[in-house]
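Please read the structure below before turning to the comments.
One protein chain is absent from this view; the other protein chains keep their places.
Letters are used for the chains, namely A, B and C, taken in the order the chains are written, and counting of residues starts over at 1 for each.
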Amino acid sequence: MNFKSIYKLGSPPLFYKLCIALEPWFLISSILLIAVGMYSGLFVAPPDDEMGDAFRIIYFHVPSAYVSMMAYVYMGAAAIIGLIWRSNVAFSLAKSCAPIGASFTFLALVTGMLWGKPMWGTAWVWDARLTSELILLFLYLAYMMLHLSIPDRAKADRSASLLAIVGMVNIPIIHYSVVWWNTLHQASTISKFAKPSIATEMLWPLIIMILAYTLLFAAFLSKRTAAELAVREKRTRWIQTLILGDKSNA
Amino acid sequence: MKQEDRRSVTHHNLQSNFLELYRSDHLIFSNISFELSEGQHLLISGANGTGKTSLLRVICGLTIPTDGTVMWDELATNNVDCTYHHHLAYLGHKNALISELTAKENLEYSLDRHRSVMSTNRILEAFDLNKYLDQYAEKLSNGQMRKVALTRILLSDKTLWILDEPLANIDPPGKQFLLTEMQAHLERGGMLITTSNVNNETLKSNLEINLDNP
Amino acid sequence: MIDVLRIVFLRDLKVSLRRWTDVLTSLILFVLVSLVFPLTLGNDSTMLLKIVGPVMLVSALLANLLAMQNIFRPDVINGSLEQLTLSSYPLTWIICTKIFSFWLITSLPLLLISGFIASSYYVTGNSILIVILTLLLSTPSLVHISALAAALTVAIRYPGALMALIIIPLSLPIMIFGSKAIEFSISGIDVSAPLYFLLGMMFFTCSLGPIVTASAIRISID
Partner (left out) sequence: MPEIFAMDGYGFYVWGSVLISVAVLIINWITAHNLFKSNINEVKLFMNETKDKN
């Protein structure tokens, strides 16, 4: 089994080079996909019989909600690896996941509200999914605030990772208690972005957009992780040669 | 704990190799290696702020070093079946006295008190703490608090004592008694690590680590 | 091992009793918050009956948030928490007893008072018992979550806002199910579902909480 190569991937210099190399590719491919996805989502896909064109917001709401959820799980996993093997790579990954995840959660919330306005008349509707997104935003804020308020970077990494793990474990519990609470209050609202069994020609732009958002997340993540890793490893020889090496485009 | 009994006959030893510590990217100390066996005293000297306290905290396992390991009886201290903390008594700058409790309660409630009442009185007599026993810890003076903390260390029959500037702000008779107690501890086969920046009347040490030269 | 835990437990109990002002602040806060709502909402019984659940839970949460700020902080300042981490006994169990003694001191009085407050909200019959039972089942989880937040923020100078930001999102399930349990009991619906969930949450946090809090303390003391 190629455990060796996986372990080698964890070594900071290799990971740093990987991030620097892959980042432009992620960016370009995601921009292309977004262009295709947006065009097909906004113009090509047929309007929904019930909601008319307002349903097109789904192409912006579902991908960002998906990425925000994925980012937190990714952050939790990186936190676990970081705490067990005390590796700077994992801590940098966890730290850079937080702001990106928080921005996608904010995006999901705003598009959710813009979706709610035409659909139910009021921007903020205590729908189970929107409320869970809001709580997820607070979990991200808690991680970032904790990380910022501890001066020593190594201690901040480890304490915040602990909070990320506890948060990740609690996400399903919070989600299902909100869903249970929501079913009590109003009959489950027929909302398009519960499992949408929408026609295929509406579906494939959504798939493209989800893929595009994930690639975009990967691009931002590798850029930020490279930055965080460089700062954490600034004493080492390899980062200094790398920095001096590419003096031109830094 | 069968393994423990068989070992207690043989000598314990504390060993550290190539310890190194960075605090948010600036070097505190590096490349510290020593081997301490029973009956020996290690003195860590150096000016203020050269990392003596950090080195002590690394040795006793409070701070995790950036590099290097601390070994007790050939087992790394963070190993699960290492009995390091069974034999360790640490006293840092903070006296670990709870201010709401009286001095006597502080001594009673410390986790590792096994010694008999007789030896307790002997130490309290020497430090003349008897009349302050019922005072709340916060009302005691610095020196008295230090003495109560030191009494707790002297009472705990642990093999390894790690003391951070034990002789600081203690009056001469107390200092004298402490020196004799430390000497008796070494003769009993105990181990001792102390730091001091005023290198006058410290205990003669078999080993010394000076943190002055960077 | 057990006598060590007994020592830690008795010591913390004695210290907390000597520091009784903290006990009182959490109690007073609980009563005051429950006092504010009837005064502001007027005292028609249907309204009060509807809000007694949330008021109880929210004031328990706020009381916890305040009281738990100094569970570890004084011990870190005077250095006795370092001695606990360095003792040869597992830190998790020591933290467990410390949290239990703090629960006894701050949250148990809340349970006793909540009965009277509930009756002042026109709650009658066995609903008062359900209110007390709900608080009994939800306060341990709240205490453990607040202890974790306290351990994470012990090295920070002004942890107030950060602790709230950590505690409230994590304790939302307890808030939801706790207030629902009280609401169900008042409107006569079967109460077992939310109570079972609260029980489940209690075991979940009380078993995993101390482990995470212990490692949080080892990290903060570093």
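To be clear about the criterion, a contact is a pair of C-beta atoms (placed from the backbone, for glycine too) under 8 Å apart; a residue touches a chain by one contact, two chains touch by 3 or more.
A quick note: this is a predicted structure, and the numbers were derived from the prediction, not measured.
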> The complex has one chain that is not drawn here; which of the drawn chains does it touch?
Replying inline: A
>> Out of A:33, A:65, A:107 or A:137, which residue would touch the omitted chain in the full complex?
In response: A:107
> Thinking of the whole complex, not just what is shown, which of A:42, A:73, A:148 or A:184 touches the missing chain?
Replying inline: A:42
>> With the missing chain put back, one of A:33, A:171 or A:239 would touch it. Which one?
In response: A:239
>> Give me the chain A residues in contact with the hidden chain, please.
In response: 27, 38, 42-43, 47, 52-54, 56-57, 60-61, 64, 99-100, 103-104, 106-107, 110-111, 114-115, 117-118, 216, 219-220, 223-224, 226-228, 230-231, 234-235, 239-240, 243-244, 250
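Assume only the chains that are shown with their structure count from here on.
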> If you average the Cα atoms of each chain, whose average lands nearest the overall Cα average?
Replying inline: C
> For chain C, which other chain has the most distant CA centre?
Replying inline: B
> How far is the middle of chain A from the middle of chain C, if each middle is the mean of its Cα atoms, in Å?
Replying inline: 33
> Whole-Å distance, chain A centre to chain B centre, using C-alpha means?
Replying inline: 49
>> Measuring centre to centre with CA averages, how many angstrom lie between chain B and chain C?
In response: 37
> Residues of chain A that touch two or more other chains: which are they?
Replying inline: 154
>> Where in chain C do residues touch two or more of the other chains?
In response: 222
> Within the complex, which stretch of chain A touches chain C?
Replying inline: 83, 135, 138-139, 141-142, 145-146, 149-150, 154-155, 158-159, 162-163, 165-167, 169-170, 173-174, 177-178, 180-181, 184
> For chain C, which residues count as touching chain A in their complex?
Replying inline: 148, 152-153, 155-156, 161-162, 165-166, 168-170, 172-173, 176-177, 180, 197, 201, 208, 212, 215-216, 219-220, 222
> In the complex formed with chain B, which residues of chain C make contact?
Replying inline: 4, 7-8, 10-11, 14-15, 18-19, 74-75, 77-80, 82-89, 221-222
